[in-house]
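Below: the structure, in structure tokens.
For this view, one protein chain was removed and the others were kept in their places.
Chain naming follows the written order as A and B, and within any one chain the residues start at number 1.
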Amino acid sequence: MDKRENKLSSHILLIIGAIIMLVPFVWMILTSFKTITETTQLDPFVIFPSKWRFDAYKSVIKQMNFLLLYWNTIKFIILRVLFALATATIAAYAFARLNFKGKNMAFSLVLIQMMIPSQIFIIPQYQMVSKLGLLNTTLGLVFPGIVTAFGTFLLRQAFMGLPKELEEAAKLDGCNTFQTFYYVMLPLVKSSLVSLGIFTALFAFKDLMWPLIVNTEQSTMPLAAALAKLQGQYGSNYPELMAASVISCIPMIIIYIIFQRQFVEGIAKSGGKL
Amino acid sequence: MKKLFASKAEKNEFISGWLFILPTVVGLVVLNIIPLIKTIYESFFKTGAFGKGNVFIGLDNYRRLFTDEEVWQALINTFKYAIIEVPLSIIIAMFIAVLLNKKVKGRTVYRTIYFLPMVAAPAAVAMVWRWLYNNEFGLLNYIRRVVGQNPVNWISDPKIAIIFLALVGVWSVIGYNMILFLAGLQEIPKDYYEAATIDGAGNIRKFFNITLPLISPTMFFVVVTRIIAALQMFDVIYMMIDKSNPALKKTQSLVYLFYKHSFIQSEKGYGAAIVMLLLVVILLITALQMYAQKKWVHYE
Partner (left out) sequence: MRIKKILSMTLLVTIMLTFAACGGKNTADRTVKDNNSGSNDKLVVAIWDKNQLNGLEEIIDGFTKETGIEADIQVTPWDQYWTMLEAGATGGQLPDVFWMHSNEIAKYAEYEMLLDLTDRINSSDKIDLSKYPKDIVDLYNWNNEKQYAVPKDIDTIALWYNKTMFDEAGLAYPNEDWTWDDFKEAAKKLTKSDGSQYGYALNPGNNQDGWYNMIYSMGGAVISDDKKTSKMDDTNTIKAIEFAASFIKEGYSPNYEVLSENSVDSLFKSGKIAMVILGSWMVNDFMSNDYVKTNADVALLPKDAFTGRRISLYNGLGWAASANTKNPDNAWKLIEYLCSKEGQQKQADLGVTMSAYEGTSDNWKNLYPEVNLQAYLDMKENIVIRPYSKSTVIWENYATEKLVDVWRGIITAEEACKSIASRMNELLKQE
């Protein structure tokens, strides 16, 4: 009897929590189908639109090239993930499994970067990007993420967890360092790679300040920043703002639902043993 | 002749090692170390328009920093935000993780729903909450009116705006914390709980004597990272509070001030000084936490 009561109260609490989590999304959707008048009507207050109009969506799609925005965002995210994986894996392996002079000194650079708030780097990075003529380009967006201290750290942990005998066995088979790394060690940390990939992708998607600073043209803006700038243009046209928000959220939500397991594992691993 | 390397193997390892870490190290130096030095350097200058005519002014930016009320208020705002967001989001997430850990039906669905805010675009989150909070047309005030209460200026009342901004932060981040805690909880061996039940311990005792201590490493990680993230808060304020909002002074965070001075008012030198202050604060707090770690974190 104790167990059943517990289960019931658990469910009730969970459901209340779930409702709180969902209300903003529901409100976003409802608002996007209303007219401006309906959204600012007080007497009576409008919760459900009288007619489910697509006007706001049509207007927003006409004015914002969503396809281009999605594409910009995808390019940006994929590049960041590829760079992160490419640079962090080899560096992490070396830090974890190789011995060479200056290793610890070099690794301290990684630690330093992790401790420092990213805003410290922004202005000089912006100036570099500007001088290189990379403002308003995808490469400019990717720039700060070409290497990742966090990723290096994470993968180093992963590599450190592998048995020492593996390298000896590989050497006996005649592998050089790179081959050992690539054919033997790398496949064994696959889940951490996925983890890093997802982590990088998610935070790239949500990054706001850097894209805001580095992109002022719509042609290369990623979704997050373009959405932020909408408020200046549409002011209080909430149906349109909400329609744009819904359109922006859908892709990521769908990807999340499909790749849920990877997301969860990825996040969970990233919080791993520090 | 002194040999550089003890053996050929060592030499090879040296070369491979450095080759492997070269991209990352070069990247770190170019993207992080040099900018760090440059920012420190720039904090001693007064920036001219369009990047021309920077004037060396020594410690003036810092002097201005120390007497600038706005900066200290922003620091307080940032702390307030962190104090509300971090504990709340952690406690609630922990609670939910514990509930979900018990093989509840529909677990995956709950997990999805709770994580949803994390994958939504931050701008979308800010805009919809801004609309929910709107003092004239928002849903929240409508509900208040329906139950006979007066409307509240959720985000335009200087006294309380920061609280409700922090609540948006809590809402967004619960799912993320929850997943970390779930992972940590799953590492706790079931036998401990069984043994405790045999000893006659109730749920609450089990929680405080088994769960909490064993999850403290994860807890520590979450607390440290969330505090650091909260201290860098920018998106929520930038999107939800206008220049004309009376609560602006009581909600702008340090990073927001940095953005304002560097990119809107073109005072990059002063902005650099502000961000140095942030760095010091974060380093201090993290050091404090590392020290306190020994007191409350239980490692196996």
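To be clear about the criterion, contacts are C-beta pairs under 8 Å (C-beta built on N, C-alpha and C of every residue); 3 or more make two chains touch, one makes a residue touch a chain.
From a predicted model like this one, the values you see are computed outputs, not experimental measurements.
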item: Touching the absent chain when the full complex is considered, from B:Ser16, B:Asn134 or B:Thr225; value: B:Asn134
item: Hidden partner chain, touching residue among A:Ser50, A:Ser108, A:Asn176 or A:Thr216; value: A:Thr216
item: Omitted-chain contact residue, chosen from A:Thr138, A:Ser192, A:Ser248 or A:Ser270; value: A:Thr138
item: Contacting the left-out chain in the complete assembly, out of B:Asn101, B:Asn203 or B:Ser266; value: B:Ser266
item: Contacts of chain A with the absent chain, listed as residue ranges; value: 36-37, 40-43, 63, 75, 78-79, 82, 130-131, 133, 135-139, 182, 213, 216-220, 229, 232-233, 235-236
item: Positions on chain B contacted by the hidden chain, ascending; value: 49-52, 134-137, 153, 155-157, 242-246, 263-264, 266
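Following the convention adopted for this analysis, only the chains that are shown with their structure count from here on.
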item: For chain A paired with chain B, centre-to-centre distance based on mean C-alpha positions, whole Å; value: 15
item: Residues on chain B engaged by chain A in the complex (per definition of touch); value: 10, 12-14, 16-18, 20-21, 23-36, 38-39, 42, 51, 92, 96, 99-100, 102, 104-105, 108, 110-129, 131-132, 136-137, 139, 142, 171, 174-176, 179-180, 182-184, 203, 217-218, 220-222, 228, 231-232, 234-235, 238-239, 255, 258-259, 262-263, 268, 271-272, 275-276, 278-279, 282-283, 286
item: Contact footprint of chain B on chain A as seen in their complex; value: 6-7, 10-11, 13-14, 17-18, 20-25, 27-28, 31, 39-40, 42, 45, 47, 86-88, 90-91, 93-95, 98-103, 106, 109-110, 112-113, 115-125, 127-128, 143-144, 146-147, 149, 152, 177-178, 181, 202, 205-206, 208-209, 213, 223-225, 227-228, 230-231, 238, 241-242, 245-246, 248-249, 252-253, 255-257, 260, 263-264, 267-269, 271, 273-274
